[in-house]
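Below is one structure; the comments refer to it alone.
The complex is shown incomplete by one protein chain, all other protein chains being positioned as in the whole.
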Amino acid sequence: MYKRPESLSDVRTHYCAGCGHGIIHKLIAEVLDELELREKTIVIAPVGCSVLIYNYLEVDGLEAAHGRAPAVATGIKRARPEMLVISYQGDGDLLAIGTGETVHAANRGEDISVIFVNNAIYGMTGGQLAPTTLVGQKTLTSPAGRNSADVGFPIRACEMLDTLEAPAYIERTSVHNPGAIRKTKKAIFKALKYQKEGRGYSFVEILSMCPTNWGVQPPEAADWVKSDMVPWYPLKKFRDRPADEDADKEKAS
Amino acid sequence: MSEKVLMKGNEALAEAAVIAGCRHYFAYPITPQNEIPAYMSRRMPEVGGTFLQAESELAAISMVLGAAAGGVRAMTSSSSPGISLKQEGISYIAGSELPCVLVNIMRGGPGLGAIAGAQGDYFQATRGGGNGDYRTIVLAPGSAQELADFTIEAFDLADEYRMPVMILADGYIGQMSEPVVLPKPSGKSFEKPWALTGAKGRKKNIICSMKLIPDTALEEHNLRLQEKYDLITEKVHRADTYMIDDADWLVVAYGTSARIARKAVDRLRGEGIKAGLFRPLTLWPFPEKELYEAGSKVQKILTVEMSLGQMVEDVKLTMNGEVEVDFHGRAGGAVPALDDIIERINGYERENHTHVQAS
Partner (left out) sequence: MNRGIPIIDKERCKGCGLCIVNCPKDILAKTSDVNDQGAYYTVCTDESLCIACGACALMCPDAAIEINKLVEAV
């Protein structure tokens, strides 16, 4: 009844035990299988823990410089519009160094799917403050906890992009328990299906666990997503224009 | 019958890119190359291509990387400070072995500088600019015609060797209008089995510059890149020479500096002084063989640049201390004066006579 997806490479990942990336890669692989998109997909790898994502999915892979994945995705989607282009990024990539590229690819309404893995910290480099780190959260570079008077407040990517006109689909989900994971899979399914149908830019933000840098065991990390992250980052569908259009068409006919 | 058209250098370059089959162009406005994105914004849709004004030069070079990974001919253009922004992307493109064409229509620096033409980016172009052991082929056109001709070649070189190729011209050359005979396509085409076209019926392709596994992977990768660069060093260097056969004094210059130097050579020859001009057309690989041959036969070399001394280092390296290398340069958009070059060479003549008389 449940088998390992074919689009997931048969290798051991380097991710820490309990890391959300593993769950999300698995969901992407399942969706690629279900929508039969594996052979048409190009994944753009960020800089961050998921820099090696191209080793874990059986699709063509392309490395981008830190933060530039949406621009790289733009370039290759414009060159090969028949391909399914996924830009997979973490906090630093998408909301720090890459903020410009993130906003502008969304603003242009590029026909790409952006998967944003938000674990409120910089994992790969040892656990530094991220634009998404919560107020009071202790990190390697905010040892006394994030001080909003000094470095401001965590950025809500979905809400920010929701001010733009062009994006077609924006949703925030999480992977802290089975129900949440099912909703995440639905969101990823939508994002990729919409791109397959040429319906515009999709953005899925996924609240995820980083047990190692949060300094807790994986089950506690999952709990923390629910208890601390969700209140600041509400799980919500911000817009789903393709669904609205389809509903309108239904009504009209 | 080839038709001569009056074209701005920048526009000749843009049209040549279209002729070469480039259908993906990404750039950000910056003086003095704005004619290129303006031209492309009109021309690309006409040929079914993509023109995209990126949000920054940083974004533009990553768009080029993406498009190139898809196996198409992609180009970006900018000027000095914008090229600085692109260095990270260029390093990634070189490390990932992707082909692309970069255009730097140089302006005065450092920093924001000014908007008049200069030649202050020679180091940046030929010594990397981005991190790591990589090289970029650098072509140095000296006229609107050459801007067009070299663009055709640039795309072919990029595809053949899977690397970034830079067209390096000072702002004056980009801005001047001159008669141009638009080049024809070269007719060359290159297979790209490495391109990302979807893993259908084949193993997945991965394009990346990070090589972590095994421990030796990155060094091996670099050694392979170096083999490629060695091959290019052997095959790709070019120079133009003028009146060097019997020259006593050799002026070495490129771009606008060379146009002035050539005039100086003419005037000097008119006065019976045997000057000659050596004009590198490739700055990397530097035409060492040709320069060494020409330089060994003269008494002294004068390098003239619109900078405070960058190419002169390559001239000195080439001549290996065997012939004295002098320098004359201007900075910040100032152009070397004809009279200054003539006067410098006259000075050599006078020195020479003094010596001869003394001995």
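Order as written gives the chain letters A and B; numbering starts at 1 within each chain.
Keep this in mind: a residue touches a chain if its C-beta (ideal position, glycine included) is under 8 Å from a C-beta of that chain, and two chains touch if they have at least 3 such contacts.
All figures in this text were calculated on a predicted structure; none of them were measured in a lab.
The chain not shown here makes contact, within the complete complex, with A.
Only one residue from A:Cys19, A:Leu62, A:Met83 or A:Ala168 touches the chain missing from this view: A:Cys19. Among the residues A:Ile115, A:Leu129, A:Ala222 or A:Leu235, only A:Ala222 touches the chain that is left out of the figure. Residue-level contact of chain A with the missing chain is found at 1-5, 8, 12-13, 15-23, 26, 29, 177-178, 181-182, 211, 217-219, 222.
Assume only the chains that are shown with their structure count from here on.
Centroids of chain A and chain B (each the mean of its C-alpha atoms) stand 40 Å apart. Listing the residues of chain B that touch chain A in their complex gives 24, 26, 50, 52, 54-56, 58-60, 62-72, 74, 88-89, 92, 96, 196-201, 204-210, 212. Residues of chain A touching chain B in their complex: 38-42, 44-45, 51-52, 54-55, 58-65, 68, 71-80, 83, 100-101, 103-104, 108.
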